[in-house]
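Note that one protein chain of the assembly has been removed; the remaining protein chains are unaltered in position.
Up next is subunit A:
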Amino acid sequence: MRSGEKKMDSVLINENPIIYPKRPRRVRTDQSNTDEFSVDPIDQLEIFDRIRDIRDPEHPKLSLEDLNILTEESVEVDDDKSYVRITFTPTLPHCHLPTPIGLCLLAKLAQSLPARFKVDVRVAPGSHDKEKTVNKQLGDKERVAAGLENPDLVALLNKMMQV
């Protein structure tokens, strides 16, 4: 296990995060689908691939997957109902950073998924002191929209989404 990197001029809330071994990425087997007009349903892995590499706001060299904030099981998808729910686990129950992570997930999925999808993002039950507060904020699209007009927040989210 590597220890977290220490910045000289700022105090990190979680200085020594646990870094989890990455699960091997599944290689998609070549499906013998020769119908060029059919659209494959969107599945859990496809969605996870879009969000697993988002950088943690506090540790930009580490991804949400590295820190076990997201796993494949974080993603619930029902393609027929055009519905996705992401459940993420902050590294510490009292850390103040779940909201940027949640907003980044919402922004990334809004960019990546077809327009028909409804997306909910929530903190894993029991994983954070401010769970209800954070979930309610992430569920209020007007608050999310206003937040995404904040240039400082947008700059942070862009940094998190850089691969």
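Note that in this section a contact is a pair of C-beta atoms (placed from the backbone, for glycine too) under 8 Å apart; a residue touches a chain by one contact, two chains touch by 3 or more; residues count from 1.
What we mean here is this: contacts and distances are computed from a predicted model.
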Complex member absent from the view - protein name from UniProt, among "Probable cytosolic iron-sulfur protein assembly protein CIAO1 homolog", "Ubiquinone biosynthesis protein", "Protein BCP1" or "Ribosome production factor 1": "Probable cytosolic iron-sulfur protein assembly protein CIAO1 homolog"
Among A:K22, A:H94, A:K118 or A:K159, residue touching the chain not depicted: A:K118
Residue numbers in subunit A that touch the chain omitted from display: 115-116, 118, 136, 139-143, 145-146, 149
